[in-house]
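Reading through the structure tokens given below for one structure.
One chain of protein is taken out of this complex; the other chains stay put.
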Amino acid sequence: MEPRTPPVDQSSLRSRLAGPAILIALLGVFLLVSHFLAGDYIQRIVIIIGINVILVVSLNLSNGFTGVFSLGHVGFMAIGAYAASLLTLPVSLKAVNLPDLPGWLGAVALPFLPATLIAGLLAALVAFLVGSSLMRLKGAYISVATLGFLVIVQVILVNWDQVTRGARTFAGVPPHSTVWNVWIWASLTIFVVWRIGRSAFGRDMRSARDNEIAALSLGVSVLRSRLLAFCMSAFLTGVAGSLWAHFISSFSPKSFSFTQAFSIITMLVIGGLGSVSGSVIGVVLITVLSELLRNAERGFELGALHIPPIYGASQILMAVLFVLVIVFRPAGLMGGREINVREILRRIARARPGKGAA
Amino acid sequence: MLKLESVDVSYGHVDALRGVSIEVRDGELVALLGANGAGKTTALMTISGVVRPRAGSVLYDGVDLAKASPFDIVALGLIQCPEGRRIFGGLSVLENLKMGAVRRADTSGVRRDRDWVFSLFPVLGQRRNQSGATLSGGEQQMLAIGRALMAEPRLLMLDEPSLGLAPILVQAIFRVIRELHGRGVTILLVEQNVRQALAVADRGYVLSTGRVILEGTGAELRSNSEIEQAYLSTAPEAKR
Partner (left out) sequence: MSALELLLQQLINAVSIGSLYALMAIGLAMVFGILRLINFAHGDLIMVGSYVALLLMTLGLPFFAAAAAGVAASTLAGLAMERIAYRPLRGAHEISMLLTSFSVTIFLENLAIILFRPTSRAFPAPAFLRSVIHMGQLRLASLDLIAIAIAAVLLLALTLFVRRTNIGIAMRAASQDLLAARLMGINVNRVIATAFAIGSLMAGVVGLLWSARVGKIDPLMGFNPVLKAFVASVIGGLGSLPGAVIGAYVLGGLEILLQGLLPSALTPYRDAFVFAILIALLLFRPNGILGSSEKEKI
């Protein structure tokens, strides 16, 4: 599952920038189109895709690159969502909905970016505390421990009434998330994780993931790099949580359930562990597919036939799809490798008749 | 009795066996020699049906074993005593032996064989209720062989029975191997201990990085200096 690192190339700066430039240009066009031309519904989908990209790509940093298969990352998303919302909620609303907040928290209302950053850092801090104990565990034990972490978070969310409103809806979060800021964060996430993947740091992590015995003999440095990756991914997940909270405006602890965790993991696995481009593709595919299925769930007309609503059908189909991928293509769509834009361009150039020798 | 014809086996991209052809006739003791990583264990695992060949066939009494599961192959009497003993540590000696005979329905035959195993390896009889994990290395090897014998083997495959044992135990093990051979049990013996193996073998094959590079009768191979070459020159290569 090693990403193909392209051979050392002496090509000019222009061709090296070609890849990223094209991608950024495409993204820019895409965002402009969705902002100005697309309707509300499409914009919502674009935002959701963006948030999912952050969630899945940051999860890939932990699960795919280091092999620390976290099942409880949704807990960090929850921390991000609640923390940021508590910071951005207008003071007047806090007085009404959360009268028992500690003084300083009740009096402050921060702008979106600082709140998001703080939320992300908080998630990273929690990850540090939790992760320090978990990093030494092996395989399945780590996964279940992270699940335990998620349960702990859920219990705290449901019971810490004064701060979270318990099981009740946390509403009134100012809708700061737009197509732009979500996708700026998404691009940042993709870039950061992709760069890590190609760095020496990333290669070390991946070789540690593939050969635990060798890794154990390397000792402390492996644990530390895993912890670092875990915290970074928690930060990004926390940011995603904040973005999501400010998109959806109201949520409750139920939004951070295990089912959520599973959807994220599904997108990750289908795209392929260890591949950033795979994650992006996986996210787009699954998000679009589940939207279509969700519409279908409400029942629709197929010519003269009326298909009745089948709630939960989309979940079942997701689960079946997931199993199929695991059985037939366990490495995911991209097989752990990345899309190489330069390679694609080269192939296009070669295929053009008359231009250059094969 | 058993014939491998041009068998190719690979694990993913790694070729473990390439065009290997081996024959074991009724009543023979055939030695399969070679350095670490030469493919000897892979050959046994292929015969046992745990690993499937990519090309070539494994014929038993003329019948192709391609579709047979490990369960079927054991039922045919091809019993492997695997490398590293792999006895069931949490089970007692008796229970281990019972597992060797798990396929059999003839309780009196099973009991007879069990007594025979205890006569071959008296120490097992003394420790019959002890758990496998508490046995010494040599005793575990004896138990592994005994367990294989309980399966009523027509062809007994032993994978490195002398591995990690003190010389005096190696002698004891080979004494038993000789006795089994004398009784007419057909044996395919994988060994790194060339001297001992060739001392008991009727014929032998030498594997190196997945290919058969030498074959001959025990006598021929004993006097063949190339064997040392095979071990020395391929040893570094063999470390995959």
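Observations
Going in written order, the chains are labelled A and B, and every chain counts its residues from 1.
Following the convention adopted for this analysis, a residue touches a chain if its C-beta (ideal position, glycine included) is under 8 Å from a C-beta of that chain, and two chains touch if they have at least 3 such contacts.
This is a predicted model, so every value here is computed, not measured.
Contacts of the undisplayed chain with the visible chains, over the whole complex, involve A, B. Looking at A:151, A:188, A:288 or A:349, the residue that reaches the missing chain in the full complex is A:151.
Considering the full assembly, A:139 is the residue among A:28, A:90, A:114 or A:139 that touches the omitted chain. Contact with the undisplayed chain is limited, among A:91, A:107, A:316 or A:349, to A:316. The residue from B:46, B:80 or B:162 that touches the chain not shown here is B:80.
When you scan B:14, B:63, B:102 or B:166 for touch with the missing chain, the hit is B:102. Here the missing chain is touched by one residue of B:151, B:188 or B:214, and it is B:151.
Contact between subunit A and the unshown chain involves residues 69, 130, 133-134, 136-141, 143-145, 147-149, 151-152, 155-156, 158-159, 213, 258-259, 262, 265, 269, 310-313, 315-316, 318-320, 322-323, 326-327, 330. Not every partner is drawn; the one left out touches subunit B at residues 48, 50, 70-71, 74-75, 79-80, 82, 86-91, 95, 98-100, 102-103, 147, 151.
Just so we're on the same page, only the chains that are shown with their structure count from here on.
Separation between the centroids of subunit A and subunit B, computed from CA atoms only, is 52 Å.
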